[in-house]
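What you see is the complex with one protein chain gone and the rest in place.
Read from first to last, the chains carry the letters A, B and C; within each, the first residue is number 1.
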Amino acid sequence: MAQTRLNIALGSMVLLPFVLFMWVVFTYQPPLTQLSWPWVPSLDINLMFRLDGLSVLFAGLITGVGLLVQLYSLAYMKGKPARFSFHLLLTLFMLSMLGLVLADNILLLFVFWELTTLTSYLLIGYNHEEAKSRKNALQAMIITGAGGLALLAGLLMLGNLADSYQLSLIIERAPGYQNSVWFIPSLICVLVGAFAKSAQFPLHFWLPGAMAAPTPVSAYLHSATMVKAGVYLLARLLPVYGETALWGWSLGLAGAITGLWCGLLALRQTDLKLMLAFSTNVVLGKLVMLLGIGTETAVSAALLLIAAHAFYKAGLFMVIGIVDKATGTREYAQLRALKPVLGISFVAAVVGAASKAGFPPTMGFLSKEYMYKAGAYTDVFVTIAMVAINILLVTLALVLVMKPFLGEKDNHTAEIKPVEQYKLLWMPPLLLTCLGLIVPLLFLGQFQAIIIDPAMLAMLGNGSPEAVKLWSGINLALILSLLTLISGAVLYRFYTPLHQFLVRLTGALPNGPDVYARILDAVIKLASWQTRTLQHGQLSGYTLQFFIVLAAILVYGVYATGALPNLSFDAEFYEYAIGILMVGCAAIVLASPSRLTSIATLGMIGFLTTLIFMIYSAPDVSKTQLLVETLSVVFIAIVMRKLPLLNTVPKPSRRRRLVQLSVAGTIGLCMTLLMLMITSDPLDQSLPEYFSQYSYPIANGRNVVNVILVDFRAFDTLGEVVVVVVAAIAAISVVRRFRKGDEQ
Amino acid sequence: METLWSIVVGVMLGAGIYLMMERHLVRFIFGLMIVSNAVNLGIFVAGRLTKGNPPLIDEGALELAEGFANPLPQALILTAIVIGFGLLLFTMILAYRASTEMGTADLDQYRESEES
Amino acid sequence: MNSIIFRTASHIVSGLMLLFSVYLFFRGHNQPGGGFIGALIAVIAFGLLMLSESPDYVRRQLKQTPLFMSLIGVLCLLAAAVMPLFFGQPLLTGLWWKEILPLGTPLLFDLGVYLAVIGGVLGILLKVEEELS
Partner (left out) sequence: MTEWLLVAPVILALSTGTFAALFMRWRTLSLVVIWVGAVVQVVSAIALLMSVLDEGIVAVAVGNWPAPFGISFVADNLSAAMVLITAIIGLATVAYASADLALRPSYPLYHVLIQILLVGVYGSFLTGDIFNLYVWFEVMLISSFGLMILDANRVQIEGAVKYVILNLVSTLVFLLAIGLLHGATGTLNMADLSLKVPMLDSGKTTLIASLFLFGFAIKSALFPVFAWLPASYHTLPSGVVAIFAGLLTKVGVYALMRVFTLVFSLPNTGLQTLLIIIAGLTMLTGVLGAASQFNIKRILSFHIISQIGYMVMGLALYTPLAIAGGIFYIIHHIIVKANLFLIGGYLQRKHGSDNLSDLGGTYKALPWLGVLFIIPAFSLAGFPPLSGFWGKFMVIRASLETGQYILAATALFVGLMTIFSMTKIWSEAFWKARPDGQPNEPLTRKEHWLYLTPIVVLAIMTIIIGLAVEPLYQFADTAARQLLDTTQYVDTVMGVLR
């Protein structure tokens, strides 16, 4: 039963991307389809979607590759725990990604952006009982999360610039933003967000770290989807920011450095999956460079590369997954001569690698051609960087095919299981890699009509002037292409020394994860330090802290006021006497080392207060004060017998006493000043007049204070009584429970 | 008169607050009692002082005699005294309980639960 | 403390004090006094009894637990508060039946205060005496 239900659930999750793919295909009418529903109109956040060339390319890849990955996972994850939640998360991720590329509202886009971060976090940490998985998932989360927050700031500023969050409106109003102070900050924030998501140097390392995930996840997230989100965003905002110099510089530089450095890092790896991961970084670098150039040729090269990369990289990841499943390892040192057993995988690997290396007539070749064309007309350094990056890719492609599949068996080689009996395991990669051949050979015209032209229209405001062709005659680009292939092959000859050199080099340089870990560590150290400082656990420190704050606020207030109140010493002798007596009593309590003296003096203070109330016409208060004071003193005398003597606690240091004295003194002084200020003006008499007037006729009481208590402000009294009752309940339970504890 | 009592209230507040910052639980309670008194007195003084004319309506009269003392602050203080009394009782018994449980009245040693 | 004189005296004094407390409570609306003051006097009266006899003795004399008394007090407060609502008046509006006796909800309210405070404070006092001595 459970099995049937699981099958139904899994089947429907495989069906969903297919349905969505069909939906995208049939809804889309070139050049543009728009859909919209209200969500939060007051904040200008609505469910607006837009299908144009760019988003259709991405949507197609997301759903298409999504379908194949789901199918592949059915076979790959067979027998693994939590299959249902794996497929579910994959589906959720796909939906978020789809939303991201279709959203026509930058905040809606952000919503999906963050959802991809969250779902990818859960996917990366799928093997969650391993510490490394958890650590890498967190690393990906923190870096893309930080980027996401920067992006939010950037998008908010952009929204303010355009006075709208609607993407198409923002693009429409685009040329007018440069003069605003918001413009450059918003660009910087958006770039940080996009670079973090698309794993650009120096934030590139989370992507290889994310390889802790099962292979289908890598195949999906790191070929067609997650990492392309940043590229997508950059492509989308090209019309907004593309004109600025900062855009070109930063994208070019980030892309080039990422491409070169990650290419070298890829060559240094021994784990085939990691090698692929780093080469993903390389491709992302290439894409960012192309968007930085931002010309028509560059954009078409980027579009071609996006499709090419999705096909071959997803396929290659799946092939590595097959290898892993067959042998239990991905270390190429242990892999040799897989071809006889994994023949179909070998074919897929060869086709994929050819596209990766840019071998004609693959999609990879096509994109490389256009890349060189775009580069050749901009800058010689750019071109050199492009060639160098592509040479590295060729070498990588060779390593990927030659090392595991060819060669002779020896005793280091792992056992190979014939896993290709599962059709679902080899069909998706074969199909994907072959698409990289089929599309340029058969459907190039359609690809241009459906994708490239509308995308150009969306990004640059005009269609591509020339048709995309496989053969455009002998030109600089072709020569560079050939040069690249040859150099790559040559470099492969020197692979072993190069690898050793790179191992030594990367060992000497600081690497991303370490720097990240060190920063995180520093933040946590700072956090512990500040917490120890603020939350040190010593109560007298807390009270001192609190009163210092009070004193500081009051001093600030008095300073801001400036005015001195007028004093009037019109009191009678006995009033002075009482006042001086009270002050004296307070001083005695302060100084006395004896509890008994203190309590007696406290009682004295209470009775003096009673006297004051009596003198100034408050008989009720005076009586109450007297009774309360008596009872308090009785209570404290009873309780005090059980408490340790005053000298059981060390006396505060001289310095501490001075601090305490000045803080307390400041507060006292400020309060005196404030009270003098208040009492020097006359008091509004309307309330007392009212009470006097209505107390007897309506409330039937001659004691106005009592009438206020039980009638005018009876609600206060109600609360007050509740306080007393609850205080009693609480106090009683403190003692009672203790007694029980003692007996046990 | 208000000048005198404003100063007294200030001094009392200062003294009470000084005691509330001490380490000994009992000293804190002393401080609490002084501050409570000072605050009540402060409310009283801020509501203005009147001598010899309590807010009681004489037999036969319908309202208070001219120049009566403001009854409102008195009512407020009554409420505050009662609430303060409740809190004080609870605090004292908690203090007893705490010092017995912890074996000391030194507030700075009450930090076990914050060390983790 | 066990001298017969003290015990007899304290019985008489606390009896007088209780009377006084009731008196203070009743005149509270017109003269200084009222529920709270009356209640504290009563507590002191019971406290005296507690010292001369025992906390247990006071508990027996009370018949009810102090907690129960204070809860009844709170109920009086609630009744006085809610009653006007049924007459279409806002909460806690004073209702008077002057025609028969000078009785009104404020008096009920004050009775609530009186009972609740006696219950609460006496409860603590008895407990403290029992546990700490």
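The rule is simple: contacts are C-beta pairs under 8 Å (C-beta built on N, C-alpha and C of every residue); 3 or more make two chains touch, one makes a residue touch a chain.
What you see is a predicted model; the values in this text were computed from it and never measured.
J.: As a test of the contact rule: which chains in view would the missing one touch?
T.: Output: missing chain touches A, B, C.
J.: Which residue among A:I450, A:V468, A:L674 or A:V704 touches the omitted chain?
T.: Missing-chain contact among the listed residues: A:L674.
J.: Considering the complete complex, identify which of A:T561, A:T597 or A:S662 is in touch with the unshown chain.
T.: Answer from the full complex: A:T561 touches the omitted chain.
J.: Any idea which of A:G176, A:G445 or A:G719 touches the chain not displayed?
T.: Residue touching the chain left out of view: A:G719.
J.: In terms of residues, what is the contact footprint of the unshown chain on subunit B?
T.: These residues of subunit B touch the chain that is not shown: 20, 25, 28, 32, 35-36, 39, 42-43, 45-48, 72-73, 76, 79-80, 83, 86-87, 90-91, 94-95, 97-98, 101-102, 107, 110-114, 116.
J.: Could you list which residues of subunit C touch the chain missing from the display?
T.: Within subunit C, the residues that touch the unshown chain are 67-68, 71, 74-75, 78, 81-82, 84-85, 88-94.
J.: Contact with the hidden chain only, please: which subunit A residues?
T.: 38-43, 45, 81-82, 85, 107, 110-111, 114-115, 117-118, 121, 125, 128-129, 131, 134, 137-138, 141-142, 145-146, 149-150, 152-153, 156-157, 160, 523-524, 526-528, 530-531, 534-535, 537, 539, 542-543, 545-547, 549-550, 553-554, 556-558, 560-563, 670-671, 674-675, 677-679, 681, 683-687, 690-691, 694, 711-716, 719-720, 722-723, 726-727, 729-730, 733-734, 737-738, 740-741
Keep in mind that, in the parts below, only the chains that are shown with their structure count from here on.
J.: Select, from B-C and A-B, the pair of chains that is joined by more C-beta pairs in contact.
T.: A-B
J.: So what's the Cα centroid distance for subunit A and subunit C, whole Å?
T.: Using C-alpha averages as centres, the distance is 61 Å.
J.: In whole angstrom, how far does the Cα centroid of subunit A sit from the Cα centroid of subunit B?
T.: Roughly 49 Å, centre to centre.
J.: Mind pulling the residue numbers of subunit C that touch at least two other chains?
T.: Those would be 30-32, 36, 117, 120-121, 124, 128, 132.
J.: What parts of subunit B, by residue number, touch at least two of the other chains?
T.: Residues 54, 56-57, 78, 82, 86, 89, 93, 96.
J.: What part of subunit B is in contact with subunit C in the complex they form?
T.: Within the complex, subunit B touches subunit C at residues 54, 56-57, 78, 82, 86, 89, 93, 96.
J.: Applying the document's contact rule, which stretches of subunit C touch subunit A when the two form their complex?
T.: 28-37, 40-41, 43-44, 47, 66-67, 70-71, 73-74, 77, 80-81, 91-92, 94, 96, 98, 102, 104, 106-107, 109-110, 112-113, 116-117, 119-121, 123-125, 127-129, 131-133
J.: Which of the residues in subunit A come into contact with subunit B in the complex?
T.: The contact residues of subunit A facing subunit B are 535-541, 543-544, 547, 567-571, 575-576, 579, 582-583, 586-587, 589-590, 595, 598, 602, 605-606, 609, 612-613, 615-621, 624-625, 628, 631-632, 635-636, 639-640, 642-644, 646, 648-650, 652, 660-661, 663-665, 667-669, 671-672, 675-676, 678-680, 683, 687-688, 691-693, 695-697, 702-705, 708-709, 712-713, 716-717, 720-721, 723-724, 726-728, 730-731, 734-735, 738.
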